[in-house]
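As you look at this complex, bear in mind that one protein chain is not there, while each of the others sits in place.
Chain naming follows the written order as A, B and C, and within any one chain the residues start at number 1.
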Amino acid sequence: MKKVYYPTIINQEEIAENIFRMELELDEIAKVALPGQFINLYCKEGENLLPRPISICEVNKEKGIVALVYAVVGKGTNSFSLLKKGETVKVLGPLGNGFQIDKSIKKHILIGGGIGVPPLIELAKHLTGVIYAFLGFAESPILVKELENYGVKVFVATDKGKVGFKGNVIDLLKNENTSGDMIYSCGPKPMLNAVSIWAEEMGIKAQVSIEERIACGIGVCVGCTCKYKKKEEEDWENKKVCTDGPVFWSEEVVWNE
Amino acid sequence: MKKVYYPTIINQEEIAENIFRMELELDEIAKVALPGQFINLYCKEGENLLPRPISICEVNKEKGIVALVYAVVGKGTNSFSLLKKGETVKVLGPLGNGFQIDKSIKKHILIGGGIGVPPLIELAKHLTGVIYAFLGFAESPILVKELENYGVKVFVATDKGKVGFKGNVIDLLKNENTSGDMIYSCGPKPMLNAVSIWAEEMGIKAQVSIEERIACGIGVCVGCTCKYKKKEEEDWENKKVCTDGPVFWSEEVVWNE
Amino acid sequence: MNNPNMKINIAGVELKNPVMTASGTFGSGKEYSEYINLNRLGAVVVKGVSMKPWKGNPSPRIAETYGGMLNSVGLQNPGVEVLIKEDIPFLRQYDTKIIVNIAGKTVEEYCQVAERLGETDIDMIELNISCPNVKEGGVCFGTDPFMAEHVTKAVKKVAKQPLIVKLTPNVTDIVSIAKAAVAGGADALSMINTLLGMAIDINKKRPILANIVGGLSGPAIKPVAVRMVHEVAKAVDVPIIGMGGIMNGDDAIEFMLAGATGVAVGMTNFTNPTATIEVLDGIEKYMKKHEFSNIDEIRKSLQY
Partner (left out) sequence: MNNPNMKINIAGVELKNPVMTASGTFGSGKEYSEYINLNRLGAVVVKGVSMKPWKGNPSPRIAETYGGMLNSVGLQNPGVEVLIKEDIPFLRQYDTKIIVNIAGKTVEEYCQVAERLGETDIDMIELNISCPNVKEGGVCFGTDPFMAEHVTKAVKKVAKQPLIVKLTPNVTDIVSIAKAAVAGGADALSMINTLLGMAIDINKKRPILANIVGGLSGPAIKPVAVRMVHEVAKAVDVPIIGMGGIMNGDDAIEFMLAGATGVAVGMTNFTNPTATIEVLDGIEKYMKKHEFSNIDEIRKSLQY
């Protein structure tokens, strides 16, 4: 039987302004998690009952550790940031389908926007061949070193060019004359949409990890839908971000929302 | 201006099964609190928004400490019991009117039932003359030593007679042929009603501290009413437990509810 | 003390205990069967189903609120044929009753679904009258006694299984709607559906839900639900299935004391996948503590 976990926080650290890295003692999930999967993190009971979906940033199978990296953007993430080492949290997972990994692919392009970067770390560990990462941030980059540690060649863009390239990640991709065999992308929807357009232009297949508001996280409530093209039809159907995704093929997503 | 306090818990201890003593660093309240007054203790925001009224058990003016003794009976008191030394709580107070203290009175009878005993401690410190205390409990007495430390002669009754007299506190009073000049009483309403009847029989004036559900605690919401006899009329009026009480003259309370 | 008798009877159907799932919050049970033993449930109430597939509303469909949530799923469902082909056979593997919640935009559509289900072995039908009546300008069937009675009567006529009518709380007088449903032939009532609510993202200055408004569920609404169950239980003779913010056994007991025969767990499934089992265990514990040997006694024991 699957179950809810109450892991202990073994580390919590503010790695950049309002961005935290939390390590959980969570052997069961560390053992089986795939890159691109997420967990439901719950607030203490009270005002905020719904789970916060957070991507698995990295796992350590041997030590049984799951690392998350999250931005404080609202009440839930703020409450997580106040938790201290030794306290426990309520977790459901691993949830969703991760990135598809094809061993025959040799040149990988990771594209991350802001707080979409975390799942790319675990992904990089699973890929073989050459890996490029193009990361876009508003101001301060995160997790660059971590990616480089896994042999990834990282390019950074920031809105005002304070660090790296000045502009967005698509401009950066074009600027670098990037090419490759598969795109893996995570970030805000407008960025994913732009990635999707660029990928089509370039004729590269792209996987995009999409965010939507979650209630159950296990495919029950039909709350987290994303419009998906039906094969060989003009029509579309609803896919569930939590169980059909969060990773989808960019060419099959209906972007014009 | 009055304000809400966020004192630090400097001690928290389970003094009997499900009964806790909490000490708060609360100079402002310690300085001014009178015996019989209470404070509003708030839960962490979330499910339980209303305050829990808790009597001031004892204050240490010099050290600026307020001590509370409370029973875990529901969600709020349970959440308080989980708080640890060093954590803070939200407090409003001191609230209500305490016991009336008349220096000319020489023989005092304190009557406490269960978790009604705590306010009698601070009261005992303020009384001069001979003080008797008659305390009734379901099973295990609390705060007996504390009262004795202030020179109170304590008599205990328990329902099954495991400790002290077997029976209720009224039986105990009668059994001891108690007499005196003023009664100060705190406990469940049926006990207070019985005290009121006994006091009338004995011709002793009695002050009773009455419990009612509290929303504001400062006399605004009119939620905590207690029926009170109108002087020289057959009619009654509503008094507020939080600001007119919690201590009332037993002869003026309308008991038949 | 012996284990208390927790069996309940709704319109001739015996449930092993009063704990059910609220429609739309349990899918058709497959996902939660990985977390709990479905055999322990009194009944599984399947998500709302219509004749043809419905696409529902655009995303976002979920908004969190204080002690609750809004949803604007809009009754997305793959249609009754998929339910019959995939979900019913799955649930039939378990020793629990199957109640199918049905949706429609016209009286005819409701009837078609009920008729089609009559050819199956499901145990009961739950008629969700919170849907908009397209022929009456989109007014919700369940907000008007006349329409409520009319649709109940029409479905009752064609239904092979006992009929539960599920009431919406967004009405001035829930008793009049309850009586209308009973007059129309309802064998039982379930209540409450969600309260109509709205939430706004003040930074984006937009409603959070693409549909603007949605249905409020969760513990925030429990006092309204308990009040309505209490009012209706005094006014009608059919059994009531109570729901709205049930998180644990104590909450369920509150509904039973208010007059409910059965109870259903909704939103709490999302926050706690094993909630139904905890509710069941909690009810049993309460019965033992308060020396109830029979679950029906609870319903009759409220004092004033």
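Definition applied: a residue touches a chain if its C-beta (ideal position, glycine included) is under 8 Å from a C-beta of that chain, and two chains touch if they have at least 3 such contacts.
Worth saying up front: this structure is predicted, and the values here are computed from it rather than measured.
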Option touching the unshown chain, where C:Ala114, C:Val171 or C:Ala264 are the choices: C:Val171
- prompt: For the full complex, which residue in C:Val82, C:Val134 or C:Val213 touches the chain that was left out?
  reply: C:Val213
Field: Listed residues C:Pro89, C:Gly118 or C:Pro223, member touching the removed chain
entry: C:Pro223
Missing-chain contacts mapped onto chain B: 1-4, 42, 46-51, 92, 212-227, 237-238, 257
- line: Had the left-out chain been drawn, it would touch chain C at residues 63, 65-68, 70, 143, 170-173, 195-200, 202-207, 212-213, 216, 219-224, 226-227, 230, 245, 250, 253-254, 257-258, 286, 290, 301-304
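We take it that only the chains that are shown with their structure count from here on.
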Leading chain pair when contacts are tallied as C-beta pairs: A-C
Message: If you average the CA coordinates per chain, which chain's centre is most distant from that of chain B?
response: A
Message: Need the CA-centroid distance for the pair chain A / chain B, whole Å please.
response: 56
Distance from chain C to chain B - Cα centre to Cα centre, in angstrom: 46
Field: Residues of chain C engaged with two or more neighbouring chains
entry: 67, 219
- line: Check: chain A positions touching at least 2 other chains come out as 46-47
